[in-house]
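For this view, one protein chain was removed and the others were kept in their places.
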């Protein structure tokens, strides 16, 4: 079963917690147990799973990426977002999350984050929910 | 359903667009909708999804990796390709792509790229195509 989520990002670079949206999509699917594949159909955004308790973790991740892959650099791509493409390549465009009894199986401190690297924009998230 | 693709890379480091090959494999599988898992059975190559319109994006990604993970460095592995292993670890060896009606679901600007980090070589790509 395929589902599409939409989000509106509000900054050039930010991590947006989409755990609740993914959880609702999985619950609504009526698939009891299986794997939810989360796919980002954009080339300047990604998806990752990390701590959702202390927001400074998101800040450290984004600052690390910005420091090592600066917005303005000696890039060949001339649209002003070469850094965004590189960040997306490192973070990745898909993750898999397991679920049982309609509940996402995540560790205590884990959340699922949409990673915006060239916003603010309207963005899509595609889900495939497979199982029994 | 499992499928194996083969490609011949032509440089030490390059991103090769394999979108059309993956698309053909999915269409030929007769599986209508589901998930195609793309797995690279090599330790000095990876796979990523990024922009397939402007080739300078590929160039920026590869130059970033080469600048930060140079071919010659103070490595312990003595085969001359320690950098290739590190690059593969960062980019990753598998991605998942959704499909419907036999068509890959990719964003407008997305292509699937085999990432060669220690070529030129003959390389394999393994696919699992699951769905209804």
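A and B are the chain letters, set down in written order, and residue numbers restart from 1 in every chain.
Keep this in mind: a residue touches a chain if its C-beta (ideal position, glycine included) is under 8 Å from a C-beta of that chain, and two chains touch if they have at least 3 such contacts.
If you're wondering where the values come from, they're calculated on a predicted model, not measured in any experiment.
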item: Residue in contact with the excluded chain [from A:2, A:31 or A:49]; value: A:49
item: Touch with the omitted chain, as defined above, among A:10, A:24 or A:59; value: A:59
item: Hidden-chain contact residue, picked from the options B:13, B:26, B:69 or B:98; value: B:69
item: Touching residues (missing chain, whole complex) on subunit B; value: 2, 37, 39-43, 68-69, 75-79, 82, 85-86, 88-90, 92-94, 96, 124, 126, 128, 130
item: Positions on subunit A contacted by the hidden chain, ascending; value: 33-35, 48-51, 54, 56-57, 59-61, 63-64, 68, 90-92, 95-98, 100, 105-110, 130-131
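The rule is short, and it goes like this: only the chains that are shown with their structure count from here on.
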item: Whole-Å separation of chain centres (CA-atom averages), subunit A against subunit B; value: 20
